[in-house]
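The complex appears here without one of its protein chains, the remainder shown in place.
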Amino acid sequence: MNTESLGFIFLNATLINNFVLSLFLGICPFLGISGKRDTALRMGAAVTFVMLVSSMAAFGIHHVLVWLDALYLQLIAYIAVIASTVQLVEMFIKKFSPTLFKALGIYLPLITTNCAILGVALFQTLREYSFLQSLVFALGAGVGFTIALGIMAGLREELNLADVPSLVKGAALTLMLAGVMSLAFMGFGGLGG
Amino acid sequence: MSEAEQKTETPEANPARSGEMIRALVGVAAVSGILISVVFQWTLPAIKANRAEALQKAVFAVIPGVKTVVTFEVTQEGKLVALKEDKEAEEKMYAGYDQQGQLAGVALEAQGQGYQDVIKILYGYNPEKEHVVGINILDSKETPGLGDKIGKDPKFLANFEALDVRLKEDRSGAVHPLEVVKQGTKSKAWQIDSITGATISSKAVGKILNASVPQRLPVVQKNLDTLKEKP
Partner (left out) sequence: MQDMAGQTAAPTLETFLEGIWKENPVFIHLLGMCPVLAVSNSAVNALSMGLATTFVLVLSNIVVSSIRNLVPSQVRIAMFIMVIATFVTVAEYLLQTISLEIYAALGAYVPLIVVNCIILGRAESFASKNPILPSILDGLGTGVGFIIAIFMMGALREILGSGSLFGVALFGDQFEPWVVMILPSGGFFVLGFILLILAWTQERMKGEAK
């Protein structure tokens, strides 16, 4: 039984141990986001939603597996659920907002292999969170992911106008930026302690 | 990265295809399930042996003079029952016995929030002398070079070789709750010298022990007779 408070769990997932900048989850979309803040925020929203749904499903699956004494099937079950959720979200977005669907493009199906989503399921199981704690954790992870993505997109947007040596442009630049951001976020350590 | 499958096809248009898809998925799922459970069973004995060995090493590190370790489960009523093999239990404690089969001490796990993340520790307790006799940081994500000294700094670890955790008469808590003091100012047996530059991590260890002591040591004391008889 985990005794962390809900507020702390949220703060932890969002800032102190930010999924992207501390735990290195969700790097692929993070590096690929091309400096359009809008797309970044929408991507973040989609990811948060998938995280919440997967978190609930993972919680249920874990307890069923414990009851069946078949914990070795956990990884496969988690990934199956995540893949299905992403499919559903994709169909949903396509139906209700074709413009958003187009804007997200290839990134939408890529959410399946977004380590952050599986990371939420795995960590909440590892830390033995209750149902409510898991939900708050998933929400915090999604919000933290969106924050990191939003900041990076904003920075890239600004840097497009700056005089960056061509050698550095692209992945190298993004990584350096990420390094500085990660360093900055370390300042949140000890928060709420 | 690949494209997503086309979702423009509606299920009604291809009933045969649906059946094929489902068969394929179920087939893969079944074979996967079987493969995994086979490997699981096959590796189980080796993994159990590894875990037992790791446990032995950890307990040896926190209780001096231990030769064998027996795991006990704490039941709902607060009694101790010796656990067989690798069985799971909500609350466990590890009794260490010396060469002559006498109880050398009990190792207990405790955890709590450190600076960066949760710190898990194993500490050794000598019920006769009512001292903590050693700690081992099992898991921590404290800042390398600063907070993580709590697991390595010999002067810090020396704090825990004879830490006074005497319980009150009614066993409701410790007579002297542990205090974490500035480095070099330790004067009492229930004080812990913190590490300069890692105050929060040091204080966290103190907090973790203070939370664990009133909860777990009374159980040890109550069941001392059960523990002394090596199963």
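Some notes on this structure:
Each chain carries a letter (A and B) given by its place in the written order, and its residues are counted from 1.
Heads up, the rule we're going with is that a contact is a pair of C-beta atoms (placed from the backbone, for glycine too) under 8 Å apart; a residue touches a chain by one contact, two chains touch by 3 or more.
Since we're looking at a predicted model, the values are computed, not measured.
In the complete assembly, the contact with the undisplayed chain comes from A:A172, out of A:V66, A:A172 or A:L191. Considering the whole complex, the residue from A:V66, A:M91, A:L132 or A:V180 that touches the absent chain is A:V180.
Annotation: of A:T39, A:S55 or A:N114, A:N114 touches the absent chain (contact as defined above). Residue-level contact of chain A with the missing chain is found at 21-28, 31-32, 72-73, 75-76, 79-80, 83, 106, 109-110, 112-115, 118-119, 122-123, 126, 167-168, 170-176, 178-180, 182-183, 186. Touching residues on chain B toward the chain that is not drawn are 1-2, 4-6, 9, 17, 20-21, 24-25, 28-29, 32, 35-36, 39-40, 43, 46-47, 50-51, 54, 139, 143-146.
As a working rule, only the chains that are shown with their structure count from here on.
Here the CA centre of chain A is 29 Å from the CA centre of chain B. Contact residues of chain B toward chain A in the complex are 1, 3-4, 7, 29, 32-33, 36-37, 40, 113, 115-118, 143, 200. For chain A in complex with chain B, the touching residues are 4, 8, 16-17, 70, 72-73, 76, 80, 87, 90-91, 94, 106, 108-110, 113, 127, 189-190, 193.
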